[in-house]
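Remarks on the structure that follows.
The complex appears here minus one protein chain, its other protein chains still in place.
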Amino acid sequence: MSHQPVLSIQNLNVEYTARRGKVKAVRDVSFDVFPGETVAVIGESGCGKTTLALALVRLLPRSAKIAGGKVLFQGGNYSTPIDVLRLNQSQLRAFRWRNCAMVFQSALNALNPVLKVSAQVQETARAHGEHDAKQIEERALWLFQQVRLDPRRVYNAYPHELSGGMRQRVLLALGLLLDPQVVILDEPTTALDVLTQRTIIEVLKRLRDEMGFALIFISHDLSMAAELAHRIVTMYAGKVVEIGQVNEVFYRPKHPYTLGLMRAVPNLSGGRAELVSIQGSPPDLIDPPRGCPFAPRCSYAQPICHEQPPPLEMRATDHASACHFWDRLPVLRESSEASSREVNP
Amino acid sequence: MVDATLPAAPPNPIGLLRNRLERIFKSYLFRSLTQALFTVWLVLTVTFVLIRMMPGSPVDILVDRLVSEQGLTREEALAQAAAMFSVDFNAPIHEQYFQYVGNLLRGDLGVSISSTNTPVIEIIARFLPWTLFSVGLGLLISFVLGLLIGMIMAYWRNSIFDVALSTIASFLSSIPSYLLPILLIYLIGVQWKLLPVARMRGTYDPKLTPAFTIEFIASVLLYAALPVLTYVLSQIGHWALSMKNSTLSVLGEEYVNAAHARGLPQRRILIAYVGRNASLPLFTQLALSVGSVVGGAIIIELFFLYQGIGIRLFEAIGARDYPLMQGIFLMITLSTVLANLLADLLYSQLDPRVRLGESK
Partner (left out) sequence: MTTATPSLAPLSRPRSGRLGGLWKAIRQHPSGAIGLFGVTFFLLMALIGPLIVPVPRVNVQARSQPPSFEHILGTDNQGKDIAAQIVHGSRPVITVAVLTGLITTAIAITLGALAAFWGGLFDRVVNSAANFVLTIPYLVAMTVLASFIRLNSPVTQALILSLWSWPVLMRTVRAQVLSLREREYVEAAVALNLGTPHIIFREILPNMASYIAISMILAMTSAIYAQIALITLGLVPLSDMNWGRMIFIARTTGAIYLTDTVWFILSPVMAIALFQWSLVTLARSIEDVFNPRLRSGA
């Protein structure tokens, strides 16, 4: 891993305008993503994950506004960092997909139903100045092969002729068409059956290692995060509450919310611990609580938690959390040497 | 793991043939065609029943009239009526029916009573094209403009532009189309005096002879301007509002967002993504609206004295010219059925899901 981050998110804030006021959906989020690295952003639905992802490529809905911060990108044709949030429309258009591809949550509807896959491949390439149709086709066919699709058939098909899993992989292949430096996946496997999920995870791992793109994926599926990610970012109420190496975070969580998330997930390798769901619901983001946003739901909470927001600080090597009582949390497993496959969230 | 291709076709040729036949029968085209044929047949039969079987049927009325007015015997009168409808009314009823259908299929619609024994088909051939031309042009213009306005309204939703146009559109689409000529004649002809409305009767300047000259075409367009404007005004509100709703729902679709994410140019997204998908459901409505526009044309032509089939139908009704009435009714229905079929085909060409799938 190089020392220059390919994507550096700095103090990003996003607000939605609602009738009752401004909803602060993403608050002061900062983290770096390095070339070739995979970062998983986890959290309950409504914690701001998807908003964050959309903000990175500036695809937020009209009601949302970026209220501050920077998204610095360096790589590909940009040898010095540029702020994605300051790109003009045509630069932005070029940045999307060529530098940063985003694969959407509902892949079922992410392809235009009236155009053949081939047409959508070609138009994407053309939009970025690639006019050699033959070469594009070869590249697309190769990518379809890589994501384990029948290349010829899929290339000449209409989206509705493909199954959900196939469409998801078409989208993934399409995402890699221009060899982007960053790929963002939003809940890439939610709508899929377990077998297809496995295929996608396998394909992602291999392609990531072969092609060397940085991967940011948004998920509430912790086992997938454990399997794919190098680093974990936990978001709660629009804030990053914990960030660190995958094994660090999963074995020695330093934030009760991450711990709660892990306890709420069924254990794949046999249910040793019982399932505990997190009591309560996330706070109102129009008028967020003064102290720690998680305090009302937290079993470790003390009076100070309701008063003072805990800063996001380093608690161990490459492991930061925003909790006043991070050292009171249990250690789930001592060894961090075990392979991530056996992570027991 | 490679996904299987299409289920392998059975190797034996009979299975292959059956497969293909099955596909044809289930295809959109086939179903549209049978539906159209069925409708035409039903209309034929209903008109036959109306002219022949109803109490006080046109044939009886005609025979009575011939007997009392021209002093013919019942037999002579019936023979003359038979000549006019080109059906032998002495034959058994099922034979009359087959004769009638057979004649119709050969284009023999009988002769007009009121316009001195001219074949009905001739009258239709002379006047129907004008109606189809003006209605078709009006529908086309309103559809295209409505789509554009609807899209703009959706993109600028809740702007003053959208609110104002929505109000106008909903008002326009609730006025019965045939009342618009009154407003147009009053405003354009009487108040603003933009066009010599009272003199503009017919389909082109009577001093000209039909030819491919600019003068003649200009005259045709000028004379059609008001009827066409009426069709446009009566339809455009409906198209704009439908397109607005359709566009709004398409704008919420994931593929539009995904297209932005792929860095496609705005114009491409507007046309191939939003426009094309949003207009799809409107094509089925287009088929249905042909009938209602043609219906309104009867009265609209009457107000403008535009010499199309509508005026002829009105005159035929006034003169109790049943062969002509029946012929016009059949041809108008046939035209709408054909227009429906055309719109269906167009739709199936535009939406691959319909083209291949079994149903929408």
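The chains carry the letters A and B, assigned in the order they are written, with residues numbered from 1 in each.
Assume a contact is a pair of C-beta atoms (placed from the backbone, for glycine too) under 8 Å apart; a residue touches a chain by one contact, two chains touch by 3 or more.
Just so we're clear, the structure is a prediction, and the values are computed from it rather than from any experiment.
For the chain left out of this panel, the touching residue among A:6, A:54 or A:157 is A:54.
Residue B:157 is the one among B:157, B:276 or B:353 that touches the chain not shown. Only one of B:17, B:164, B:183 or B:271 touches the absent chain when the whole complex is considered: B:183. For chain B, the residues in touch with the chain missing from this view are 35, 38-39, 42-43, 50, 54, 58, 157, 170-171, 173-176, 178-179, 182-183, 185-186, 189-191, 197-198, 244-245, 248, 251-252, 254, 257, 288, 291-292, 294-296, 298-299, 302-303, 313-314, 317, 320, 325, 329, 332-333, 336-337, 340.
Quick note on the criterion: only the chains that are shown with their structure count from here on.
Taken in their complex, chain B has these residues touching chain A: 1-6, 253-255, 257-265, 268, 272-273, 276-277, 280, 350-353, 356-357. If you check the complex, the residues on chain A that touch chain B are 57, 59, 93-98, 101-102, 104-106, 108-116, 123-124, 127-128, 148-150, 153-154, 158, 160-161, 163, 166, 171, 174, 199.
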